[in-house]
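Have a look at this one.
Up next, subunit A:
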Amino acid sequence: MIEILVSIFLLSGASLGLLAAIGIIRLPDLLTRMHASTKSGALGTAMIMVGVMLAFMEPVVTFRAFAIIMFIMITSPVAAHVIARAGYFVGVSLWDGTVKDMLKESYDPESHYLRSGFEGMDDDGETDDMDESEDQAR
Partner candidate 1 sequence: MSTEVALPVFIPLLAGVLSLMLWRSRKWQRRLAILGTGLLLASTLWLLSSTLDQGFVVLQLGGWAAPFGITLVADLLSAVMAVITGLIGFAIALYSLGTIPDRHEKFGYYPLMHLLLAGVAGSFLTGDIFNLFVWFEVMLLASFALLTLGGERAQMEGAIKYVTLNLFSSALFLSAIGLTYGLTGTLNMADLAYKLSQVEHTGMVNVVALMFMISFGIKAAAFPLFFWLPASYHTPQVAVSALFAGLLTKVGVYALYRLFTLVFVGDTGYTHTILLWSAALTMLTGVLGAAAQFEFRRILSFHIVSQIGYIMLGLALYTPLALLGGIFYLVHNIIAKTNLFLISGLTYRLLGSYDLKKLGGVYRERPGIAILFLVSALGLAGIPPLSGFFAKFLVIKAAVEVEAWVAVVVALSVSFMTLYSMIKIWAQVFWKPVPEDVDATRLRSKERDPGMVWLLTPIIGLAALVVLFGVWAEPLYQVSSDAAAQLLNPAGYIEAVLGVTP
Partner candidate 2 sequence: MIGFFANVLLALAWTVLSGNLSVLNMIFGFVLGYGALAILQPGAPILAGYAQRVPRFVIFILFFIRELVKANVKVAFDVLTPPWHMQPGVIAMPLKAKTDLEITMVANLISLTPGTLSLDVSNDRRVLFIHAMFLQDEKSLRDDLHEIERRILQIMR
């Protein structure tokens, strides 16, 4: 019984990994590739670790596997964020099918200042409404 559970976790984890790899090969630009790689990869690994927990069923192993999942969940988005923004700002070209880029409009390449559009408002500004108005403004 538990073997089947483990197998399922392992296989789905590995499949996610493969998915990430295919994504990184197929997808057209840096940012879209990152969608595939970081998340699917991380999730796939996490699932395999769950498989490990189940396979061993020992506290020490469980703790270790859990730590691995935690660490991956912490580090991989951070890395993704850091690379993505670096790639974005140094001008890695985006896919032709990209539909909008709100960051580009808010960014001043001279002063390197990234505006929020809420400058001058106080902290309690009605954010929900702002969503709409911002979308229209652009």
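In this text, contacts are C-beta pairs under 8 Å (C-beta built on N, C-alpha and C of every residue); 3 or more make two chains touch, one makes a residue touch a chain; residues count from 1.
On the choice of candidates, all candidates are chains of the complex that A comes from, given by their letters.
These numbers come from a predicted model, not from an experiment.
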{"item": "Identity of the candidate that touches subunit A (this complex; choices 1 or 2)", "value": "2"}
{"item": "Candidate 2 contact footprint on subunit A (complex, rising order)", "value": "16, 19, 22-23, 26-29, 31-32, 34-36, 38-40, 42-43, 53, 57-59, 62, 73-74, 76-78, 80-81, 84-85, 88-89, 94-95, 97-104, 106, 113-119, 123, 127, 130-131, 134-135"}
